[in-house]
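Now for chain A:
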Amino acid sequence: MKQPIRSILLLAVLAAMAAGSAGARAAEPTTLSVFAAGTLAVPFKQVDQLFEKKFPDIAVQPQFGGSVKMARQITDLHQDADILAVADYNVIPKYLFGGDGKTAYADWYVGFVRNAITFVYTDKSKFANAITASNWYSVLARKGVEIGRSNPDTDPSGYQTVQMLSLAEKYYSSPGLAEKVLANAPLANMRDTETSLISALQLGQIDYLAIYRSDALQHHLKLLNLPAKINLSDPTYASFYAEGVAHTKNGDLTGKPIVYAITIVATSAKKAVAEKYVAFLLGPEGRKVMSDNGFGTFAPAYAMNPAKMPPALWPLVKPWPAS
Partner candidate 1 sequence: MTALAVAGLSLRLGAFALDDVSFTLPANDVMVVLGSNGAGKSVLLETIAGFHRPARGRIAINERDVTTLPAEKRRVGFVVQNFGLFPHLTVAQNVALGARAQRRARAGSPPVDIAALLRRFGIADLADASPLVLSPGEKQRAALARAEASHPDLFLLDEPFAALDAPARSQLRVELARFLRELRLPALFVTHDYVDVAALGDHLALMHAGRIIQCGAVDDVFRRPVSRTAADILGFENRLVGRVVSHDRRLAQVAVEGKFLRIATESAVPAAGEVIVAIRAENVRLLRPDAAPTNAADNRLIGAVVALEPLGALTKVALDCGFRLIACLMSRDVAALGLVSGAAVAADIAAPDAHLVVP
Partner candidate 2 sequence: MIAVPRTWRGPKSVGSSLVVLAAWLCGGVLLTFILLPLIQLFAVQTTGTLLQVAREADVRDALMLSVTAAVLTALVAGLFGVPFAYFLARAEFIGKSAVAAVVDVPLTVPHTVAGIALLMVFGRHGVIGGPAEDFLGLRFWGTLAGIVVAMLFVSLPYTVNAARIAFEGVDPRLEMVARTLGMGPWRVLARITVPLAWRGIATGLTLTFARSISEFGAVVILVYYPMTAPVQIYEMFLRYGLEEASAAAALLLVISLALFILFRHVAYGRGPVVGGGR
């Protein structure tokens, strides 16, 4: 009598699976959807682990990608996100603040970490042994050197690279520097985000990659320590940074310090939970994870429109410095 036994076994397995999932559903945690820039992937995963240990009834569901792409997923594709963290603080007001008949998805943001734009390389890279923090711009301009960068029309690190190079021209009094370096970074070496090019660097397809300092440390890549005055890392140099310019399809963009910003999306249904997350990130535990991963931290963080923020977060921030 094989046929009935097989059916009974099958039913038993299905019942067990149903019971199992029902049991799991009984103790389902609250999910928190976090959209973040690709360069935040590694540190945020560490933050999430610590956060979930502190708050076991919360499950963080992060999604990483280009800053602009994540913003558009909220504004255009109407995807549900509770928190948005971007690599360039300008992305939040530009895409989420609304105005001009567009829906507002946020009305405040907090700049919580700094980064620096730099070039990374491996020991396979051309002239890896010869390049230093003083001669980098002439080495990068040499024939045969392949440099990768992200698309300035769509990605922050793309236009920040161009801005940094135009600042370098002034800093080193070397006119044409930007053009010579960018000649080795043709369109073929461009991608929509810089993190897509890391495998190309590791495979030797490109020799140098314009990327954030934090990525260099996370991926154990060699990096150039460029002067703070040009690498967009220090808000106190903001007025000098404004002299650097990137000509893009979206217009001319002037240099600003690289400050990562975070906000709670206005349409979130879990604002209380999101507040806990932001507080954790801005607090001592979050800051330690970020600085361990190569980001510069602000304590307290800078807030734009603090009055619109949840009051619980006020102690952790101070107003954005006027520049």
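Here is the rule we go by: contacts are C-beta pairs under 8 Å (C-beta built on N, C-alpha and C of every residue); 3 or more make two chains touch, one makes a residue touch a chain; residues count from 1.
Regarding selection, all candidates are chains of the complex that A comes from, given by their letters.
On a predicted model such as this, the values are computed, not experimentally measured, just so you know.
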Candidate number, among 1 or 2, whose chain touches chain A in this complex: 2
In the complex with candidate 2, residue positions of chain A that touch it: 66, 68-69, 72, 75-77, 146, 151, 153-155, 186-192, 196, 199-200, 203-205, 249-250
